[in-house]
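Every protein chain of the complex appears in place save one, which is left out.
A, B and C are the chain letters, set down in written order, and residue numbers restart from 1 in every chain.
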Amino acid sequence: MAAEDMGKISDRVRLVFTISSVIFLIVLAVAPLRNLFSEWKYYKREYFRMADGRPDTKKLLADFHPGIDQIWQPNLNVTDRCVTCHQGINQPSLTDATIPQPFRAHPIIPHRATEWGCTVCHRGQGFATEVKEAHQTTLAWEQPILPVRYIQGTCGVCHRTDIPEAPRLARGRAVIEDLSCIGCHKLQGIERPLMLGPDLTNIKNKTSREWIFKWLKDPRTLTDGNGNISVNGYENEDEPRMPRFRLNDTERAALSAFLIDRKSNLIEPYKFDSRVTAAWEKKPDLVDQGETRFRQMFCSTCHSLAVVRGGETQLIGGDIGPELTKVGSKVKPDWLVSWLQNPQAYLPQGLMPRYGWSDEDLYKVNHYVMDRLTDPDLLKDVRIPEQAQANDIQSGNRLFQQKGCGSCHVIAGMKAQKDFGPDLSAEGAKSVSELDFGAAKMPRNLIPYLESKIADPVSVNPNARMPQYHFKEGDLGSVVTAALSMRGTQTTPGIHALVIADARPEYQAAGDFGKAYERYKCYVCHRFNGYGGTLAPDLSYEGSRARQPWITEFLKNPQTLRPTLTFRMPQFNVTDEEARVLANYLALVMQTNRVDLTAHHPEFTSDQASAGKQLYEVTYQCQSCHTIGSAGGYVGPNLINAGNWLNTAWIQEWLTDPQALVPDTIEPHRAFTAEEKSALTAYLVTLKQSGTVKASVPSGGSR
Amino acid sequence: MDTRNPDETEQPGTAVNPDRRDFLNALAGAAFAVAAVGSIAVTVEYLSPNVLFEPPTNFRIGPPENFALDSVTYLPEQQVYIVREPAGFTVISAICTHLGCITQWSEDINMIACPCHGSRFRKNGSVEHGPAPSPLPHFLIGLTSDGNLTVDKLTIVPPTQVFKA
Amino acid sequence: MSASLQSTLKGFCNNRVWRSIFRRAPARTNRTRSIAIFGNLFLHALPVKVREKSLRVRATYYLGSFSFFLFVVLTLTGIMLMFYYHPAAPKAYNDMKDLRFVVSEGIFLRNLHRLAAQAMVLAVFWHMFHVFYRGGYKPPHEFNWVIGVVLLLLTLFLSYTGYLLPWDQLAFWAITVGTNIISYIPILGKPTRFLLLGGHEIGENALLRFFVLHCVILPLAMIVLIALHFWRIQKDGGLTIRESDERK
Partner (left out) sequence: MSENRKFEAGIGSDFSKDPVRIVFITKKTSAKVRGVLRDQVMSYPHVVLREIIAFELLTIVLVLMALFWDAPLEQLANPLLTPNPAKAPWYFLGLQELLHYFPPIVAGVLIPVLIIIGLVAIPYFDLNVKGEPLWNARRTPRLRIFCGIVLIFLMFFGVYKAWSIFVTTAIIAALAVAGYFVPAGRGSAIEYLRSRSLPWWLMTWFIIMACILTIIGTFFRGPGWSWVWPWR
């Protein structure tokens, strides 16, 4: 009968069915649990609990909403759920460091989080509502939260001009520019200058093969026979512009052979006036006189020398030109003379101005440099064969290209190397797969990559061609910050529209002024309409400030206005004609419309002048910063010749609002009354140094 | 061979106690019913979005100077009118209370007109005529510490409440 | 209590409405059991009677059933996922993020869908090999074997089209590699790829096309062929019983 009951189910199947059904139901019941215990829900509860235990509960929970909070800015491509857990970012009472994260308030910044989101600055994954996914590198998100030390890097994505709120970024940009990284890499916001390293076509005229060999080993002259740096300590020395490449002796011998073998136009030795040579040749104090002249011309404004002070060797002088302590061992005497005579003939794009030398000065300074600024031991450890071998030359040629020397140095007849290194203009947005980690043991992430690569290129890639740099304390971080700010155009269109471009005005001087301007390289130190150096005063408004006769006189004999400064305007020996052209141009063109020179001023009375003197000396104590004659402070310029120097209208405007004329001046902005201003001006225009303005100089008005 | 037609025979149950069997069946049925209800609940939860990609209900509209006196400004993204009168600011919804069309401010007739069914509203949001059943709601407006007006569309205020800036 | 429960249940099942829907008494006799199969749209894919030997686990390992159930799971989870999916780049990718991070049970459903998809490919392959080794392709099952092969290809293609939909790197490059294999077919390859992608490279068009294929065309074809496959099992005389099974 059982065989006929074809519906009979065995007990075993029943049992299996029962068990599987029970497990099935349990599993179905368990399935939603994961959602119930999401991380963000935990933080929501924790915040609620924390707020509940504080006196300002009501305020903290005013915007509390038990679900997921997000900031959504479609135009910026921002979908940030960070605020789901970081619930206190806008609560001023939660700024205290004892408040546990993620509830602490955000420091006050110019950008509101609700309008910008969080990930625009901090990176990380805004979509995420889990701690790990939001902050770390995961399969779905490569760019983790930016460490706070690099946070200024994201400022630079939009702010292409330096902003005071991001000093590390500005420093990093400056270091990158100083180190000529642009030679090999494309960089965002940095233009390739006309000249990076010197043209090496005629280096044979300038120096010896031994010196090249030595220089390639360590591009510093301030090393002793053992190669040790004896100045200021290694770390404190600024990294020289020429980095240290990893070259072995064979490679150095080859490169030096190649460079010294270049066919070049031999320079004709300069023929000194025979009377000068005769008069000075035998003088025992020739070299001392040369040194005096060297100092008087303020070469140290641009060049530094090692000086022993208090038992310690220090570098004294500017860093615009190369350091010169041992330059006598480097250059050949004939080359030095022709260089001083006309640097632009050797290096047309160089920064060295063309002085108007007298034969006498040239002879003295040349002798001083060749005799005093030398080190006979410098090249004694260089042992290379006298004659450059053909195979050395050949491999030197190859090395020159392999090492990317042509990226910074020009050699006539050789193709300039462009983009030798990788393009870094979007380095900060690079994905990990674009980075070559090689076999390096480090987290696969952009930030550790940049840190190690810049600190020690070989640590990442043993075959790296990038030279080794030595950074001052903190500079490595600044450089990484600046590199992270280079995101190219890969940022979202919304952000791209917000980019505040770095306006770098090009100032082109033309005509006669242009020739003199180029000859004396005025722009190396002075700034003209935003273009040029910052060592010396900005001359964009010089015409509004200074009177033309004074400018003419100053150019011919630059007496300093601030006698305590090491860096001073050198003595160029400007000719009368050039001084006239320069002064004329500066006075008539370089003006600001804030100062109206044509406005009529009533004559000042002597009462006003004495009232002004009273204000100057008693009421406002101006002498604590300014000197008149020999009395007073050294912070501000010497006003002894203010009457000849400054335009009346400028003084008036300056007293009204100095920062409006020179934004970063330290002159205090005081609220003078109109009478006080007039009185002070009246007093200042009376300050004239007699005899400084010669009658022979034509005044600007006469033209 | 058994000649009985098995199809016609009532088979005795295997369980000794039919009551217990029925009870277990009912229990199983109930468990599956609970599972079904639970599944529906989870599905409903799944289908209710946790985040919305909609324009913010709380937004800044710039400093008061941006709005001329006696002017009505339509903000298309937020769909509100900013009305500035000598008494102060009011913010009125631009969505017709009839069937949700976007109304238009008409300078000529000094009215807010709905293009769909011809409703007309006065500058204070009250209904002039037309099918619209109720006046346009007013939203809360305030001033931030940095001098920007803010509107909160989630808070509806009485039409008499005017913000003096 | 049990008596009252019993009567409640009886009352629940023994009214006109219940019977109008199910049209039968509880299946306690072979006749009512037959009716249960015949009278049910879903169950009548099964024959009324099967050979006892084909019930053994070793006979099938339920691979065909698993394949079918996986298809059911995929259909259900797929429909659920479609509520939060936009076939547009890069919105599709953001939707994946939303499913992961904000939608309640979103990641669970996506996991389920993906797992089931992988499992279905495995199950269908295994099913085919198993049927081969049992000689299930032999007459009279020849045509059903062919349908099975087509179902295998459809399964692969379904899985493949679904691969692109998250619009992540994995999806994009897997599909790039895959579609480039197609273009090696002589003469027809390039046009086929062009049609499939709706362009020369993988972009929004390709995403939309893959979406339509994955969510509409292929599932419909699959449903029709599955029905045919099941129906043919019955019409071809049930599952294959090997002589070795018979002997036992």
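Note that in this section a contact is a pair of C-beta atoms (placed from the backbone, for glycine too) under 8 Å apart; a residue touches a chain by one contact, two chains touch by 3 or more.
These numbers come from a predicted model, not from an experiment.
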In the full complex, the chain left out is in contact with A, C
Sole residue of C:V149, C:L195 or C:V224 that reaches the chain not shown, by the stated touch rule: C:V149
Among A:E46, A:E142 or A:D218, the residue in touch with the chain that has been omitted: A:E142
Which residue numbers on chain A touch the omitted chain? 3, 6-7, 9, 13, 16-17, 20-21, 23-24, 27-28, 30-31, 34, 139-142, 431, 433-434
Residue numbers in chain C that touch the chain omitted from display: 27, 30, 33-34, 36-37, 43, 46-53, 55, 62, 65-66, 69-70, 73, 89-90, 93, 96-97, 100, 107-108, 110-116, 118-119, 121, 128-129, 132-133, 135, 137-143, 145-146, 149, 152-153, 156, 159-160, 163, 166-174, 176-178, 181-182, 184-186, 189, 201-202, 235-237, 240
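Rule of thumb we're sticking to: only the chains that are shown with their structure count from here on.
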Please work out which of B-C and A-C is bridged by more C-beta pairs in contact, and write that pair. B-C
Cα centroid separation between chain B and chain C, in whole Å? 39
Can you compute the centre-to-centre distance for chain A and chain C, using the mean CA position of each chain? Integer Å is fine. 65
Among the residues of chain B, which are close enough to touch at least two other chains? 6, 9, 11, 42, 45, 50-51
Going by residue number, chain C touches two or more other chains at 28-30, 98, 102, 104-105
Quick check on the complex: what are the chain B residues that touch chain C? 6-11, 19-20, 22-23, 25-26, 42-43, 45-51
Touching residues on chain B, where the partner in the complex is chain A: 2, 4, 6, 9, 11, 14, 28, 31-32, 35, 38-39, 42, 45, 50-51, 53, 56
Where on chain C does chain B make contact in their complex? 2-3, 5-6, 9, 28-31, 34, 80, 83, 98, 102-106, 109
